[in-house]
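A single protein chain has been omitted from the complex, and every remaining protein chain is retained in its original position.
Chain nomenclature is as follows: A and B, assigned in order of appearance, with residue numbering initiated at 1 for each chain independently.
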Amino acid sequence: MNNYSYISLIPLLPIATFLLLGLFGRKYFSSLSGIIGTLSLSVSAFLSILTAYKYFFVDGKVNGVFQQIIPLKYTWLQFSPTISIDMGIVVDPLSVMMLVVITFVSLMVHVFSLGYMKGEERFATYYAFLSLFTFSMLGLVLSTNIFQMYMFWELVGVSSFLLIGYYFDKPSAVAAAKKAFIVTRFADLGFLIGILILAFHAETLDFQTLIARLTDPQSSQILSSVTSSLFGVSALTWGLTLVFMGGAGKSAMFPLHIWLPDAMEGPTPVSALIHAATMVVAGVYLVARLFPVYCFDVSALQVVTYVGAFSALLAAVIACTQTDIKRVLAYSTMSQIGYMMFSLGVSKYGGEEGLGYMASLFHLFTHAFFKSLLFLGAGSVIHMVHSNEMKDMGGLRKHMPITHITFLIACLAIAGIPPFAGFFSKEEILLAAFHSNKLVFFVALFTSGLTAFYMFRLYYSIFWKKAAHLHGEHHDEGTFTMKIPLVILGACALLVGFVPISQFITSDGIGLETHIDVIFSITPVALAIAGILLATSLYKNENDRPIKISLAFGKFYEAAHKKFYIDEVYLFIIQKIIFNLIGRPAAWIDKNIVDGLMNLLAFITAEFSEFFKGLQSGKVQSYALYFFAGIFGLAVLFIYLVK
Amino acid sequence: MGASKIIFYIISTFILGTGILAVTATKIFRAAIWLLFSLIGIAALYFWMQLEFIAAVQIIVYVGGIVVLIIFSIFLTQKSGDEMPKPLQQRKLFSLFAVFFAFAFTYLLIHQYGFYSSNPQPFELKISDIGMQMLSTTEHGFILPFEVVSMLLLAAMIGCIVIAMKAKTE
Partner (left out) sequence: MINEITLTDILFVSTALFFIGVYGFFTRRNMITMLMSIELILNSVNINFVAFNKYLFPQHLDGIFFTIFIITIAAAEAAVAIAIIINLYRSHRSIDVEDASELKY
């Protein structure tokens, strides 16, 4: 077995960069910090790709099964002989793939930001935060221990908060950062409780042991977790559902998705990195990591399935009505992650039945490329027109040819047109859904048509529709460093579909033979093309049909445009119910009882000290009297009371 | 009732009476003189106990030294004929009360305990014994305290001079 311990360098390089740039960057080498961050990350990316090569092609496979390797592990906190928090690194197909995705996309974003963020005052800080995020995300995917993962999970949340609130002088960005943090934090509460439930029953925090114990029908741990129940639901289901709640929070699944659209207040490359390719798929990763346990518990998996499918549909509908291009992309991300989730949900463990698992991670892999490409393209567009709104764009295809072409590729990829990347992964997902749950399959099919429609609505609105009317100066397609990532990611979006992921990443580690079922794929492709054609007819040239259609939908359109009032529902619940019923009484108790006690204590102390201060009169004879009284008291005490 | 006993009562009454006058006299110079009498009375008590040496020391040091020193300081700081400020009435009452009960308590203890000697034998004080033991270096010798006290006296003397010296005018 080969030595993989150098993998620890992959997350350690970004954290070193973070410390360097965070502590000294702004003062000493502000303009160089981008280069430093990019260079350090490119080393990480190189190491990741090297690891992937070594693992997948050289020595990962033993007897046709990919092994889980733990090259580094040491106990950090020992709670009891069985429960400890370890720090370690796990190498298995899942983590290696995530390593490649994260470092690669992060590298692209770093390079893109060199141009996009140029001239920002807090350039070094920006790169420091990017490095911190990359570190946390890498740590998350490499965790051997569920608690280690939880810590990195929170770190990811923090760095996401910092990056969303990067423009902290903008109130909306601050609000968005807070919203993202609070919503995901709330979800993480569920995650933590889930961890505690699972750890309590499995008597371990280690992933390997936990999975081994909770998937063996004979083990005492599984018996205890199945037999103990709350509200008629077994502890195992509760634990897994709560863990999924954490995942849903990070992955913006309904109903915890409300932070994601607002998070678009952050710099666009950040959206590409965090809110498209890496952080939001952490939930998918989490479910995939614990997948063997989820397979054991049908009801938890059902939750995953339906939440995923509903989120996919809901987000797609909302995406059709949004006018801010980044928000469209955000909802599209949410929709695609919904795909991954329900794909996991319909999967089973091992063999042909495990197709959904493979398809989900395949989609994660391809989605990372074309979605970050879409975001970077959008960033490029925003850089050009200085606006996020569709109405300020149009006809840009002449002005920014590279962005145009790569954006088109990405749109085709996400719409699922062969031979672009998205086609292959989506195909597998639909196939998996078709075999196990027809309802989900039809939802997915409809959503995939909708996806094609709104992506091309976006595409036409940006690049066609009307003649470009750029006013003012300072319009260009961006620097060389902004174009390079677009081109590279465009090539990836075109080609990664051909990567035989099914050979590498399966639920049981055994390679899976897949092939494209041509008959089956006619329907989704036809639907996608129909969506594209519809978008073409509506948005390619300026006309009044979109308005007419939106009027025809009436209330429904209005509701979708307002994101189905979910934000308002939350506000209502929080402000009217939680504030009044819990917040105000709590505040009252805090002000009157807790503070009152403290004040009382302080008052008593003050009075006492006032009294004792009076004793310090400076009059010698008074002191002599006290002294005398003291002696007298002691004499009585020792002669009569203490024998 | 033997003569010795009568003498003791006379001496005791004298000591306590002059003592009370010393702490209650309104004129400071008179207080000092009552103190002087009281100290002489104590010397007389030592004589009565047949401790002539201690009595002599008492008269020399207290009567001839300390009281004279006090009288000097009175002359330095006070007009001797003035009435002293009256003690606060409240404190006076309280002190009287406290002192009376403390005395009652203490004497009760002493009385209950009794202090009877196990081996009553005549007590003879030879001055040569005092001198020998004071300077002896053997087990019951007091040479070390003697030296220490001589150092203390020197230190006190220097200290008094330094404290009472007028600060140099600058």
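Simple rule for what comes next: a residue touches a chain if its C-beta (ideal position, glycine included) is under 8 Å from a C-beta of that chain, and two chains touch if they have at least 3 such contacts.
These figures come from a predicted structure and were not determined experimentally.
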| said: For a quick check of understanding: of A:S5, A:S31 or A:Q621, which residue touches the chain that isn't displayed? | reply: A:Q621
| remark: Missing-chain contacts on chain A, rising order, are 613, 616-621, 624-625, 628
| Interface residues of chain B (partner: the chain not displayed) | 1-2, 4-5, 8, 12, 15-16, 19-20, 22-24, 28, 31-32, 35, 38-39, 42, 45-46, 49, 51, 53-54, 57-58, 61-62, 65-66, 69-70, 72-74, 76-78, 84-85, 87, 91-92, 95-96, 98-100, 102-103, 106-107, 110-111, 114-117, 119-125, 129-130, 133-134, 140, 142, 145, 149, 152-153, 156-157, 159-161, 163-164, 166
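Quick note on the criterion: only the chains that are shown with their structure count from here on.
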| Centre distance in Å when chain A and chain B are each reduced to the mean of their C-alpha atoms | 92
| request: Using the touch definition up top, name the residues of chain A that touch chain B in the complex. | output: 621, 625, 628-629, 632, 635-636, 639
| request: Within their complex, state which residues of chain B touch chain A. | output: 91, 94-95, 98, 102, 105, 109
